[in-house]
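Presenting subunit A:
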Amino acid sequence: MSETKYLLFLGCVIPYRLSSYEISTRKVLAKLGVDVVEMPEFNCCGYPMDSVNHDLMLTLAARNLCVAEKQGLEILALCNGCFCSLNETNKMLKEDKELREKINGYLKEINMEFKGTTEVKHLVHVLAEDVRFEKIKNAVKRPLTNLYVAQHSGCHLVRPTKFVEHGDDPENPKMLKDLIKLTGAECVDYQDEARCCGNPIIGVNEEVPFEMAREKLDHMRVAKAEAMITVCPFCHLMFDLNQPRIEKTFNEKFEMPVLHYPQLLGLAMGFSPEELALNTLRVKPVKLLEKLRTN
Partner candidate 1 sequence: MTSYALFLGCTIPARQPHYELSARKALPKLGIDLVDLDNMTCCAPPPLQSIDLETSLAIAAYNICLAEEADLNIVTLCTGCFESLAMANTMLKENNELRERINKILSNAGKEFKGSKEVKHYLQVLMKDVGLEQVKSQVTNPLNNLKIAAFSGCHLLRPSKLLRFDDPERPRIFDDLIEALGSESIWYRNKLKCCGGLLRGYADDLALQIAKEKIVNAKKAGADCISTLCPFCFVALDMGQLQIRAKFKEEYDMPVLHYAELLALALGIEPKELALESHKIKTDKLLQKIV
Partner candidate 2 sequence: MSEVQEKVSNVIKAKEVDPKFKYKMSKMHGAEKVMLCFQCGTCTADCPIARFSEFYRPRRIARMVQFGLKDRLLSDKALWLCSNCFTCVDHCPQNVEIAGIVRVLRNLTVKENKVIPLVYTVLASNLLKGGYVYEIREMHHKKRAGLGLPPLPKPNLEDIEKIFQITGSSNLLKGVETFEKVES
Partner candidate 3 sequence: MSEVKVGVFLSDCGKQLSKILDFDAIIDFVKNVSGVTYVARGSEFWRGQGLQTIVDSIKTGKVNRVVVAESVSKISEITITKAVEEAGLNASLVDVVDLKDHCAWPHRDAPSEATEKAKAMILASIERVKLLEPIEKLEFPTLKSVLVIGGGIAGMQTAEDLADMGFEVHLVEKESFLGGLAARAVRFFPTDDCAICIQSPTSDLKTVTNTSRKCVYRSGFSEIPNINILTNSKVVKVEGVPGNYKVTIEKKPRYVNEKKCVGCDLCTTVCPIEVPDEYNAKLKTRKAIYINTPLVYPPVYVIDAETCKFNECAKCVEVCPTNAIELNQKTEQITLDVGSIIVATGFKEYDPSVIKEYHYGEYPDVITHLELARMIDGFGPTNGEIIRPSDRKPAKRIVFVQCVGSRDRRWNPYCSSICCMISLKHATLIKEAFPETDITICYIDIRATGREHEYYYEKAREMGINFVKGRPAEISHDPEEKVLTVDVEDELLGRLLELKADLVVLAPAMVPAEGTKELAEILGLELDQDGFFKEYNPKLRPTETKRRGIFLCGGATFPKDAPTTSLHAHSAAVKTAKFLTKGKITKYQKTAVVNEDYCGDCEFCPVTCPYGAITLVPKDEGHFVAQVSDLLCEGCGVCVGTCPVGAIELRHLRPNQISAQMKALLSVNGTSKPLILAISCSECGNAAVDSSGMAMMQYPANIRVLKVPCAGLLQVQQIFEAFKTGAQGVMVIGCKPDGCHYEVGSEKAKRKVDLAKILLKEYGIEPERLEMFNMVYIEGDKFAETARKMTERIEKLGLLQLISS
Partner candidate 4 sequence: MTYEEKSVSSKFSDEIRHRLGGETIAFCYQCGTCASSCPVAKVTDKYNPREIIKLSLLGARKEIVAGDTIWLCCSCYNCQERCPQEVEIADVIYTLRNIAIQEGNVPDIYVAFAEGISNEGRIVPVSKFAEKKREEYGLPPIKPANMDALRKILQATSFSKIQFKKGEAQ
């Protein structure tokens, strides 16, 4: 009974490090009747190469768009970075004729052409706008009542507003919040929710991103969040994988479990923690699961 069908764009980080995100996403989407088609061929979305050469990024992204166009499907991105570069490139090439001609000039060399017939969506958009809340609500079998979590939408899901047309408020992103509420959990407000995690510069400097992430964790702790919910592998790595190192650097304890949104939703839909790969998280959600059990 699949109504919706997307070309799944996994990106590089998820297969490399965060299968948990992929596993939980696939499980949840299948149950919600969303059909995902694997990319027939793949290359990096281009985002990491933007700093090297802007044209390179545009062409790499456009190549993926061409693949999707050929399939006649919209792209579903799980990663904020992939979403940003694919979506931005898609919008720019559609609007800027000169730029399109330039990039198509490159694409011609590999026998492709950007036509501008597809769209790029992030998992959050697909759930909130295509699957719809009603359906998700109905799929929730075990509401996560009495659970307090904090959302971190990440930058590229909402900014630059010029290219993100999904009507979310970049100063106070609501979409993810609403999706969290559907699971029955409470989504707490905390200071500077829309601020960056710092991950993109971790390759050249660790001090600054650690400070940034620490500040965010601190704000969430102040707001009494029991877990943090992300929708981007980069943000997740920053807060989950690096959390022990942040704790060590600043000599503080946070012990803040960081869940991918589909993991949270999956729990509410009745999947077991193991099915959702919760055991692969660096910060073990022991207390959280304990609480859900006794709920």
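Some points to look at:
As a convention for this text, contacts are C-beta pairs under 8 Å (C-beta built on N, C-alpha and C of every residue); 3 or more make two chains touch, one makes a residue touch a chain; residues count from 1.
Behind the choice of candidates: all candidates are chains of the complex that A comes from, given by their letters.
Given the structure is predicted, the values throughout are model-derived calculations rather than measurements.
Looking at subunit A and the listed options 1, 2, 3 or 4, the chain it touches in this complex is number 2. Within the complex formed with candidate 2, the residues of subunit A that make contact are 10, 12-13, 15-17, 19, 22-23, 26, 38-44, 48-56, 59-60, 63, 99, 106, 109-110, 155-156, 159-162, 170, 194-196, 198-201, 203-205, 207-209, 211-212, 215, 277.
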